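Partial view: only certain chains, each at its native spot in the assembly.
So that you can tell them apart, the chains are marked A and B in the order they are listed, and the count of residues begins at 1 in each.
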Amino acid sequence: MSSTYGKSLKLSIFGQSHGAGIGMVLDGIPAGLKVDEENLQEFLSRRAPGQGGHTTSRKEADKVEFLSGIVDGFTCGAPIAAVIHNSNTRSEDYSNLMDCPRPGHADYTAQVKYGGFQDAAGGGHFSGRLTAPLCIAGGLCLQWLSDSGIRIGAQILQIGSIKDEELNACHPELDRIDSAFPVVNSDAGEKMLDAIAQAKAHGDSLGGIIQCYATGIPAGLGEPMFGGVENRISEIVYGIPAVKGVQFGTGFAAALAAGSENNDSFYIENGKVKTLTNHCGGILGGITNGMPLVFSVAIKPTPSITCEQQSISLSTMQSASLIVNGRHDPCIVPRAVPVVEAAAAIAIYDLILSNTQTNKRK
Amino acid sequence: MSSTYGKSLKLSIFGQSHGAGIGMVLDGIPAGLKVDEENLQEFLSRRAPGQGGHTTSRKEADKVEFLSGIVDGFTCGAPIAAVIHNSNTRSEDYSNLMDCPRPGHADYTAQVKYGGFQDAAGGGHFSGRLTAPLCIAGGLCLQWLSDSGIRIGAQILQIGSIKDEELNACHPELDRIDSAFPVVNSDAGEKMLDAIAQAKAHGDSLGGIIQCYATGIPAGLGEPMFGGVENRISEIVYGIPAVKGVQFGTGFAAALAAGSENNDSFYIENGKVKTLTNHCGGILGGITNGMPLVFSVAIKPTPSITCEQQSISLSTMQSASLIVNGRHDPCIVPRAVPVVEAAAAIAIYDLILSNTQTNKRK
């Protein structure tokens, strides 16, 4: 039950980093939705590696093959299955990681949970590579949301100590986010790339914060308590490896404010209910209020660093030092941006599918 | 599907603030677990109001009546149902809130979602009062976890700008948390109470941060991707009203660190695998690593403030000013501490029940 998400839709993700293939099944999608495979492939290329100094040099085509659910460019109502075949597999020897677990990785916990039967190659099912099928599902949902006037975009808010300019939470101009390196302020972007390059030069890595916005969301999505928009989004976003925090609106900063500062006052604009500020991130009582949805995500620094680290040998139960080789991103934050958008799209599309119609009291 | 949580256990919470009763059904619990009703009642009293200047003056007995699932002090395997009858109900008129929604509250989103049929009295199903049944379920899980050597405790880490001393993430001494006002440093606690009193004097409110620790957790709980410990805990914690952020270990601060700082090195202590630091909060790849579980929660300032606020009239679609009367906590953070513990206990107990046994490779 580890890798299945959703209430009205059911997303099932499978694959290991160096297995035969990775992919997903997306069940519960209505028939008659248009699918633009070229657009999807472009979306996927945003998370693919090999696009700049800040990513690993491993080349992945990530060519999606649809096995079912789509006929002549439209969903047919049957589950959508898609596979990306792995071309670049199992060439290296990962067996030593099963004895000497890498700090910050799932090597040790996988060993405890799967008793030595886990697929250790390339991180197995824990690999960041599994975000590719998440992006297949999310890329499709983004297309369908777009047909309803809902747009989702995310910016790198921070890498290390360098901060980008934040979009306006009431009117996020998503087009201001650069398409190549997703920041608003290009100077900040340059500094971030420098910082990543420096970390790489030291065999070290960096983390960061991604902020995601969804506009065009109707009021009334979500449910109180455990079915709230925050619950549903955080449940899927924590499925992205390296995420260690999720907050909505001003989030942890709201904890510091007074109520008189933090409350968002209502007003009417062109006959529509709006709020003057958007500290709540578009969600009150778990339910969307019609303002943009805003949340941010903490990404820890890539645990794969090349400097020597302290670990242990599980066979001898003695301390051991570890040098991690291989191709690794010194900072996965840029590649994680479309993944966060994808996760948000899946959660929101599921919320829309689950939304029950209510009578209106006259 | 709004108010149901769990994989192996199924928790269903019901009630409105001013309805006949609030309660819960907890299904999927094994038979033969001891239930100490007195201990549960004591736990519930920690979230009850009326215990100091920092809470509302409304008195609630919160006396739990068990309807099923417990026979002679032990679970019998059937669903456990419990009710708290509301004694203090529907005395006031809340109908104006359906026209003039309070900023920061769910009044407007409830109106959109439920079309005027929602129970507006006292916040209805959105009320913080619904955390009482959460504490019934959580209080029971705390007892059963305690029988397995698992302890859960939480401290107020911050209220407004005042910070408490943080417990050691590797060895959290839960007994250092004061039982009356849950802080480690009593000076910080005094200052927090002062700040709350000041906010109250101004008709204003304060938010804060709660940090929760669980010790004695075995390694190997949780699943990769969507079934991870972070996913499961955040899904339930966001069910607590006013929560706007959840982070694990160093969380958002990890985003600022280098990988070489943030990775937790392994070592052996008395034949057990441990980590020198606990930046990951005891979770790697969604799975517990045997170190204490650490997460923190952002609580927004209570939206119920008595100073005049800007709102609208939904009937006239004109702006309107609003004065909120009634008994309200100027800061719900202290009362939310046991609720966070309860939520953590439910999530962890569910993870334990869901944990599959694996073979060990010889």
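Quick notes on this structure:
Basically, a residue touches a chain if its C-beta (ideal position, glycine included) is under 8 Å from a C-beta of that chain, and two chains touch if they have at least 3 such contacts.
Please read these numbers as outputs of a predicted model, since none were measured by experiment.
Here 2 copies sit in place, and the number of copies making up the whole complex of this structure is 4.
The rule is simple: only the chains that are shown with their structure count from here on.
Chain A and chain B have Cα centroids separated by 26 Å. By the touch criterion given at the top, residues 1-5, 7, 13, 101, 103-106, 108-110, 112-117, 125-126, 130, 158, 160-161, 199, 204-209, 219-220, 223-228, 230-232, 234-236, 238-239, 241, 243-252, 254-268, 271, 273, 275-276, 279-281, 284-290, 298-305, 307, 309-312, 314, 317-319, 354, 358-361 of chain B touch chain A in their complex.
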